[in-house]
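With one protein chain held back, the other chains of the complex are shown just where they sit.
And then chain A:
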Amino acid sequence: MKYYLYVFAIFCSSFIYAQDCNSILLGEIVDFHDNSTLSGATINITGKNLSTVSKENGKFTFKNLCDGVLELEISHPECTTKFVTVTINGNTFSEIRLEHHLEKLNEVKVIGDVPKSTNSAQENILSVKDIERNSGNSLGDALKKIVGVSTLNTGGNIVKPIIQGLNGSRILILNNNVRMQDMEWGEEHAPNVDVNANQNISVIKGAAAIEYGGDAIGGVIVLEPLPVIRTDSLFGKTQLNLSSNGRGGNVTSSLTKSYKSGLYIKAQGSYKKLGDLEAPDYILSNTGINESGLSLNVGKRDFKQGWEGYYSYFNSEIGILRASHIGNVDDLINAINSDVPSVINDFTYDITQPYQEVTHHLGKLSYYRRFEGFGKWTTQYDFQQNRRFEYDIRVGDDADKASLDLKLTTHSVLTNIKFDAKEGFYLKVGALGRYQTNFANPDTGVRRLIPDYDKYDFGLFAIGSYELNKDWTLDAGARYDFSRIDSKKFYRVSRWEERGYDVDFADIIIEDLGTQLLVNPVFDYHNFSGTAGFHYELNDKDHLRFNYAYSQRAPNPSELFSDGLHHSAARIELGDLRIKSETSSKLSVSLERNTSKWGYTFAPFLNSMKDFILVEPTGVEFTIRGAFPIWSYRQTDAILLGVDASLYNNWSSKVRTDHKFAWVKGTDTETDTPLINIPAANFTNSITYTIPKWNNFLVSLESQYVFEQTRFPDNIEVFSPEQQENVILDINTPPDAYHLLSLNTEASFTLKNKNDLTVGLTASNLLNTNYRDYLNRQRYFVDDMGRNISLRLIFNY
């Protein structure tokens, strides 16, 4: 018997912060044909052994549900059993309409968020609206909406997320359950993901989600597609953004076809093109971007079992500010002392040297099967290939040749079993195997910055969650990771000796080529991580979360092997073969209140790190081309102390204000000096005015104040060949505080279906303020981006 499902989940305004295990699902089973209610339908929550029967009025209720996606099994004497997916987000109402006459589905809409990965950790979700508003930006820019997340930029288009003061390899990005392997070690290597490919984005601050990896000391960014509903439907979404700054835009489109059988296919594509960005007073020459993304999901979801195939392609070509390509330390001194960049050309869409081009392929196959009264088994294989070219300004025959050409290939196999047959308790155990190989192409004619290597990883984990009673939920986990890196690298004999490797690593030399040595470092790392915490519900509004996470991270190839002049950054980067794993112990507490009127989150944390790996300027080295600053990696003990706080208040049904404050203090406890590159405190306030009657009209004004970072390491003294004397290289001094305003307005219109077209207009840096940010590596050379007015059109069909 065919029937028709209409699922509509309504959720409260506190969607960003809500994570309750006291949510109530109120459902109603209605006959679509005559709107009569259907009693006597049996509703089961699959995997939870919870069931109920719809009453006379067709209604049914489940209490004490955790937020997340649930699968409901609905059976009625007159129908065959069917499954429906519902997203629980706070108290949720779900209307399920059964209808015999119509076979075609008009609309399927599920609004909601990803299920949370932990109970006790600090975890935030980015709303679909926020993702839409940032469709033309990078993932890092979108994540900045979350309190405690900031970014490390190389210009406007290379944006790396920082979570509670930590970035790079300490942040794990999970793209549709695949851990991104995309050379995240470099400061100018942005995550290779399309912000438009996934509509569920959440951030877990800290290493509590050890299921995904034990080394995510900074946190985990989870990107997932929206769950597909088991029904016959075809729907799509297209979004177009046009930006004044960069004089370009992007378009993204997705189409999803699903079937009652649980089969689904989803295709999505994006294209973005921007020319030179503009600061308030000048063009930022050679800062354009060309980006394209494609993703394809095919799968079948059934209660008993399911599978999915996923492929994603991402390519980006990003210009590097021409004025940041400098010759030597004197050029850097001149740039720091000069207010305007050394090169300002006319606006162009062309990208020339220096620039980078990165391509990322990701393929995944996964399969799950549920065993009655036991649990769910999931297994997954994924393949990734990341190819990175960096082009510097070169001359003669090599002008068009890349200076860096790396190919990183990764295969991973994971499997886990989740025992969830017992209500209020689950245990998940899993294993991971991974092989990775990096190939540095010698055809560049430039000595390799990162060498060829093979890396093997093996991990085992167990996590569990236990509902002690209706107020207390406990969670805990443990993980072991083995990692071996086997590299073949050439060292200059002079460097080998300067680093003292001739004493410590004499036995790993495999070939002496006169001026260079070929060595074979093989390092093994055994890392342990563990987490424990609780979630306590003081009442139905107030929650307290406490989490402790212990985690270890093996050094990345950059920290170990970096060796040489990074032309585009005009700096010599030096890794150290002696670097060992770093260890973090992090305590985080979160006190939350969520009501329809107002709510807040107050979340302090303390992260104590042993053997923390950092890179900082340490001096200069002289070459025939002049002197270059050296950035060396070293290890020290450090403490990060901070707080993320947010508050919202609905002053009336139309006016809402949001307030966010984040602060972090990083200290090198061995030298008792401030850590480098710690985000400055920032305070964001916004007021939103909505008139639902006027096509959901919304206007909001946001003020962002970024304080001056007053804690930074000392500047270094260098010899300037040009000035023939020692001068202070002002490389660590942060820029002044700044204040930015942005205005956003949007409304929805009805073309074919209700509210299927959303039109939005956003002006960021509204007052065209001149500013420089401490965490933008181009702050020595230019001001940050000026005003940007962007128009977006979002069409659902």
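Details
Quick note on the criterion: contacts are C-beta pairs under 8 Å (C-beta built on N, C-alpha and C of every residue); 3 or more make two chains touch, one makes a residue touch a chain; residues count from 1.
In this section, contacts and distances are computed from a predicted model.
Chosen from "Fluoride-specific ion channel FluC", "Spore germination protein", "Type 1 periplasmic binding fold superfamily protein" or "Spermidine/putrescine ABC transporter", the protein name that UniProt gives for the omitted chain reads "Type 1 periplasmic binding fold superfamily protein".
From the options A:Thr444, A:Ser483, A:Ser590 or A:Gln635, the residue with contact to the chain not on display is A:Thr444. The chain that is not drawn here is touched, among residues A:Asp330, A:Asp542 or A:Glu616, by A:Asp330. Across A:Asn315, A:Ser342, A:Thr415 or A:Thr595, the single residue that touches the chain missing here is A:Ser342.
Among A:Asn57, A:Ser494 or A:Ser596, the one in contact with the hidden chain is A:Ser494. Which of A:Asp141, A:Asp232, A:Glu278 or A:Asp452 touches the hidden chain is settled by the complete complex: it is A:Asp452.
The chain not shown here touches chain A at positions 307, 309, 327-328, 330-331, 334, 342-343, 363, 365, 367, 381, 383, 385, 393-396, 398, 407, 409, 411, 437-440, 442, 444-448, 451-452, 454, 488-490, 492-495, 498, 511, 513, 515-516, 518, 564-565, 572, 621-626, 628, 721-722, 724.
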